[in-house]
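Missing here is one protein chain; the remaining ones are kept as they sit in the complex.
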Amino acid sequence: MSEIANRIFEESLGRVVLVELKGGRTVRGKLYSFDQHMNLVLEDAEDITIPSEARKIGMVVVRGDNVVLVSPPPKRQ
Amino acid sequence: MSEIANRIFEESLGRVVLVELKGGRTVRGKLYSFDQHMNLVLEDAEDITIPSEARKIGMVVVRGDNVVLVSPPPKRQ
Amino acid sequence: MSEIANRIFEESLGRVVLVELKGGRTVRGKLYSFDQHMNLVLEDAEDITIPSEARKIGMVVVRGDNVVLVSPPPKRQ
Amino acid sequence: MSEIANRIFEESLGRVVLVELKGGRTVRGKLYSFDQHMNLVLEDAEDITIPSEARKIGMVVVRGDNVVLVSPPPKRQ
Amino acid sequence: MSEIANRIFEESLGRVVLVELKGGRTVRGKLYSFDQHMNLVLEDAEDITIPSEARKIGMVVVRGDNVVLVSPPPKRQ
Amino acid sequence: MSEIANRIFEESLGRVVLVELKGGRTVRGKLYSFDQHMNLVLEDAEDITIPSEARKIGMVVVRGDNVVLVSPPPKRQ
Partner (left out) sequence: MSEIANRIFEESLGRVVLVELKGGRTVRGKLYSFDQHMNLVLEDAEDITIPSEARKIGMVVVRGDNVVLVSPPPKRQ
């Protein structure tokens, strides 16, 4: 991951990110940890694949090779 | 896996984790062992892909490349 | 594979294990050999994908990257 | 990535690129960062998989192994 | 591949093995050569995916990453 | 890539190649750059998956792992 991507992940620690996984699944949660392979730990996560049926899934460790994209939170003003 | 992810797995040893696999399968069991590739050993595992039809599968070794995400148990209070 | 996973495989040598493969296939047989990639050799194996139509397939070498999970036999009492 | 591909990505920094992902998804956004694996950071990104239903997705980090192709912006005149 | 798997392949040289490939295809032929990635060379091979429609395919080189499992011939008595 | 494949790509620089991608997509464009992983840069590219609906896509960087095959232009006479 580039240094800039790394910095974006670092700045997102403790804040809510959106994670899209292969196969169309979407998970949202507070970023607690990450590594260079995009293995992620999310706290207070929700499965929001079907937005109207958000489902709380607590803390999750996501294996990086399933990640398609990650949306960090909007920048602090 | 980050040190924090590693610590979460360590703290989950002997406790029940939920493991989602590629292809939509879900397994729950007591975490007995893990490694850096997320190869996992679960004890007293159940296949809960269809929650109403939980099926006991005993001890299982899960090959890490099938893992999508792992939910550790809620933190001890 | 963790040392514990390795030990579980070693203790399963000569005993019947259940192996689930990618694509929904299930094979059962006596574990004859394994390596760190979960390449497995099974003796007296049966394809039990459709349990009611078990099919003897003799000795098989399974390429590890197809393995989803392995159930070792219950512990000796 | 070849030096020329690298240069094309560098020249695209701060400009809008189109990114096609495995599974038929298309995302457009300002290229903010990239690395040799085509891990990309896009700003002001939009999901334009269905062009008539463009959906703003803000900043996104795209994991490179999902990328099929990237269209840089037309060259500056 | 474990030494035992290697030995099984060596003992199968010149004898008929059954090879199951990803995607449900099955090929049978005399094992002529193999390597550690399970790249295989089969002689006098037949595609027996549909057993009643066996189709001779002569000599084939199979790329190892397509192999699911290999059945060696029954042991010599 | 073999030296011969490398030479074929070199001789194709600046000339129109046809690139077939995984998933049935076909792209045609002037080869501008390539590397050993078959990461390609095409200029004046067209998506010709549906030949009767060719669609201009300008310059594209194709990630090599999506490439199935590349047809270089016919040899210069």
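Labels for the chains are A, B, C, D, E and F, by order of writing; each one numbers its residues from 1.
Criterion: a contact is a pair of C-beta atoms (placed from the backbone, for glycine too) under 8 Å apart; a residue touches a chain by one contact, two chains touch by 3 or more.
Every value quoted in this text rests on a predicted model; they were computed, and no experiment measured them.
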### Query
Mind pulling the subunit E residues that touch the left-out chain?
21, 23, 25, 27, 32-35, 39, 41, 57-63, 65-66
### Task
Write the list of subunit F residues that the hidden chain touches.
1-5, 8-9, 22, 24, 38, 64-65, 67-72, 74
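Quick note on the criterion: only the chains that are shown with their structure count from here on.
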### Neighbouring chains shared between subunit C and subunit D, ordered by label
none
### Task
Could you label the subunit A-subunit B interface same or different, taking same to mean over half of its residue numbers are used by both chains?
different
### Message
I'd like the Å distance between the centres of subunit D and subunit F, where a centre is the mean of that chain's Cα atoms.
### Response
19
### Query
In whole angstrom, how far does the Cα centroid of subunit C sit from the Cα centroid of subunit F?
43
### Query
Of all the residues in subunit A, which ones touch at least 2 other chains?
65
#### Entry: Pairwise touch network: line, ring, star, complete, or other
line
### Message
Following the definition at the start, I'd like every touching pair of chains, please.
### Response
A-B, A-D, B-C, C-E, D-F
